[in-house]
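The complex appears here without one of its protein chains, the remainder shown in place.
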Amino acid sequence: MENVLLVTQKIDLGAWIVLLIFVPFFILFTLRAKSGARFPLRPIAAYKRLCELVSQAAESGHVIHVGMGSGGIGTPATPEALMGLTVFGYIARQAAQYNQATLGTTGDPTILTAAQGILQRARAEAGFPEQYSRRELQFYGPHPFAYAVGAFDSLRARPYLANVLLGHFGAEGLWLAEATSSKEMSRLGGVAPPTAAALMQSSLDETVIGEEVFAAGAYLDKPSHLGSLASQDLMRIIIILTILVGSILTSLGYLG
Amino acid sequence: MLETLANVMNALPAGTASTIGTWVAALLTLAVLSFIFGENPAFRLAEYLFVGIAAGYAGALAWTQVLWPRAKLFLANPQAYWYYGLFFALGLLLLTRGVRSLSTLGNLPLGVLFGTGAGLALGGALTGSLVPQIEASVVSLSPADYGQGLVGWAYAIDAFILLIGTIAVLSAFHFTGKGQGAWSGFWHGLLRILQGAGRGFIMVAFGALLAGATLSFFAALQSRLAFLLRDWIKLFGNMGL
Amino acid sequence: MKKTLPLIVAILCGVLSLADFIIPNPQLDALGAVLVEGVTILAAFALLLGLLNILGTHVHRVATGEGSRGLSLSLILAMLITMAVGIAFPHSGTLRWIFRYLYVPLQSTMTALLAFFVVSAAYRAFRLRNIEALILLVTSLLVLFTQLPFVGAISPSLAIIRDWLMRVPVTAATRGLILGIALGTIATSLRILLAVDRPYTGE
Partner (left out) sequence: MIVCPVCQHRNPEGAKTCEACGASLEGFFYRACPVCGALNPAEAVFCRRCLAELIPSEAPEEPLPPTEAEAPSEETASTAPPTEKEETPETTEEEITEEPSVEEEILPKPEHPPVPVPNPLEGLEELLPLEAAVALPHRAEPRQVHFPDETERRDAELFQQIATEPAPLREQARVLGTPRTRALSPIGRLILYILVLLIAIVPYFSGGFTASWITPREDVTTLLQSLNSLPQGATVLLAFDYDPAYAGEMNPLALDITRQLAQRSVHIVALSTQPAGIGLAEQVLRQLSDQVPAYRYGQSYAILGYLPGQEAGLRTLNSSLGDAFKEDYLQRRSLGELPVTRGLATLADFEQIILFADDETTVRRWIEQIQSRNPEIPLHALVTARIAPMLVPYRQSGQLSTLLPGTPGAIELEAAMGRRSFLTWTSDAYTALFFSLLFIAVISNVLYLSSTRRVR
């Protein structure tokens, strides 16, 4: 029990091994996914609900709010921030095709600039570039709670069909989810880190947690992401086998 | 104007600023807490002030802590700090996002941000989480490694739970759905059992984290009430000390 | 050119900062540090853009009367005054005053509101819809109880239970979660580094 989470200086070898196994499979599976290969996915309730909500929004003209959280791009929180942007992009493209409004809020300025590009492109692709409005994307200062409070104020202005919170959130995710709980709208989303996920899980109607957050693209509208899911699954099996075999060998006295 | 304001504040008798401050802070605290009785104008005012102050504070820090020190270094010695100049230029490109016709110029600095961020996240996840966590998950299940008799067995059982728990939680995230064939049926049957156990373990962790968060948030409430009741109206000033 | 340059730059930056992690080399360390500095500078510029966004929204509200004029005006004033004081007199008593009597109370009271929110979230999460909710309910109450400062006086075994819970099942679960998150992070980052995802082009 002594070596729990020990951080050593000689981990470069392990990192190289993981990369050398992961990257080839990743490339192989991504190429296959791009050439049309499909495989069945385990259903995830939150993403299913999100797709339903997006079609409801298209029919009714109601707006879905996407909270993209406060993890900056350029920091190690980039992947989570990117997933918030992916969900926003999905909803923005749908809204743009039906020439409807959308609302994205973020607590980090770098996400704001990236989301502006996504929204502009979505509007242009749908043929209404002049419908792009900077006010559909709002930023409320880089402090998490200022973001939560500001986004809450935006949600007050009109009824929203759903409140989607996906990205990098801390305790402010609970703030935003609970403060809006008296309003009649679906609330769903998710975060990766366990500390925040525990709070979101107890507050939102549907949640994704941990690794599921990073699968948003594959479950929504990016089949090219299926390749990375397949490589993640393969890697997972390899890791489980490594841990099992390693533990058995250690117990028998062959290792460490 | 700011200087006169600062002068005026300095000229006031000692303690005035802190007395005013305590009152302002107390009223703002009350305004925010009033949210529990529902929406009201006081809360909205506090909300808007908070967003404004937080944004202004962050803006000031960005200037005094990030931009200005680096700009000074670059201006003093452009050869040694050429990269600051480069990033300042990229930063200016980022600002073009505000102008619709030039907006695509912002893609270049965003490329830097996304690329660097992905590299940092990848390196961090590999060397900081994945590899050390795999190493730490490999534990001995032999009681002899932990001690004599019952103690050794107890630790070995702990190690076993730890091992099974980690594997179960990990497999709870498996994405591939059920395919066809006998092998797939067997494999997914096994996976379903593990996933059920994994969800259970996750809920234990979430329960502990929820309890911890409750304590933290409650401590924040305690400290605000202590400020109101003891520092502001001094109702319970001498209690317990 | 418009599309390829950002692509090349993104891949280059990504590979460099990754190499900094897995290849021990002083030159790479220096390059990695430069990139981190660069990201800090770019984030500061992005913040400027963000502040303009806030300012734009609220100036628009003041001009058109959409929403409340007074509130938007107070936001603008609070922002500009704080920023001006912070930039002009970063070590002044005025900034300290703003920090101590406005910033900290507002922020920590917003956190204090979470005490209410977490209880109402728990009210919903504690409903025994399935076995998972039962596990959540039992562990969170158990942990809350065993964290009380005087449980040691009731029975030393309660402290042992608390430590065991944290040491074994909670550690197992968080470790599994962290491994999964690491896998997801690696895959998502690889999608950027191998140009499967190009979010910087607005995709």
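Lettered A, B and C in written order, each chain numbered from 1.
The criterion applied here is as follows: a contact is a pair of C-beta atoms (placed from the backbone, for glycine too) under 8 Å apart; a residue touches a chain by one contact, two chains touch by 3 or more.
Not measured: the values here are computed from a predicted model.
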The chain left out of view makes contact with A, B, C
Of the listed residues C:Leu5, C:Ile23 or C:Val104, which contacts the missing chain in the full complex? C:Val104
Mind pulling the chain A residues that touch the left-out chain? 1-9, 34-36, 49, 56, 59-62, 75-76, 90, 97-101, 124-128, 130-131, 144-145, 157-162, 170-171, 181-182, 184-187, 193-195, 205-206, 220-224
Chain C, residues in touch with the chain not shown (by the definition above): 32-33, 36-37, 40, 91, 96, 99-100, 103-104, 107-108, 110-112, 115-116, 119-120, 122-124, 126-129, 137, 140-141, 143-145, 147-154, 159, 166-167, 170-171, 174-175, 196, 203
In the full complex, which residues of chain B touch the absent chain? 36-38, 57, 61, 65-66, 128, 136, 205, 208-209, 212-226, 229-230, 236, 239-241
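Quick note on the criterion: only the chains that are shown with their structure count from here on.
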So the centre of each chain is just the mean of its C-alpha atoms; given that, what is the distance between chain A and chain B in Å? 16
Between chain C and chain A, distance of the C-alpha-averaged centres to the nearest whole Å: 14
Going by residue number, chain A touches two or more other chains at 4, 12, 15, 18-19, 72, 74-75, 78-79, 82, 110, 113-114, 117, 120, 134, 140-143, 145, 149, 171, 174, 179, 194, 197, 199, 201-202, 209-211, 215, 229, 232, 236, 239
Could you say which residues in chain B touch two or more other chains, in rising order? 35, 44, 48, 50-51, 54-55, 57-58, 94, 97-98, 104, 107, 110, 112-114, 116-118, 120-121, 123-127, 130, 133-134, 136-137, 158, 163, 166-167, 170, 173, 202, 205-207, 210, 213, 217
In the complex, chain C residues that touch chain A: 21-24, 39, 42-43, 46-51, 53-54, 56-57, 60, 67, 107, 110-111, 113-114, 117-118, 120-122, 124-125, 136, 171, 173-174, 177-181, 183-192, 194, 196-197, 199-203
Partner chain C, residues of chain A touching it in the complex: 4, 12, 15-16, 18-19, 22-23, 26-27, 30, 72, 74-75, 78-79, 82-83, 85-86, 89, 109-110, 112-114, 117-118, 120-122, 134-135, 137-143, 145, 148-149, 157, 171, 174-175, 177-179, 181, 192-194, 197, 199, 201-203, 209-211, 213-215, 217, 222, 224-225, 227-229, 231-232, 235-236, 239
Help me check something: in the complex, which residues belonging to chain B touch chain C? 2, 5-6, 9-10, 17, 20-22, 24-26, 28-29, 32-33, 35-36, 44-46, 48-64, 66-67, 70, 83-84, 86-88, 90-92, 94-95, 97-98, 104, 107-127, 129-130, 133-134, 136-137, 158, 161-170, 172-173, 198-208, 210-215, 217-218, 220-221, 223-224, 227
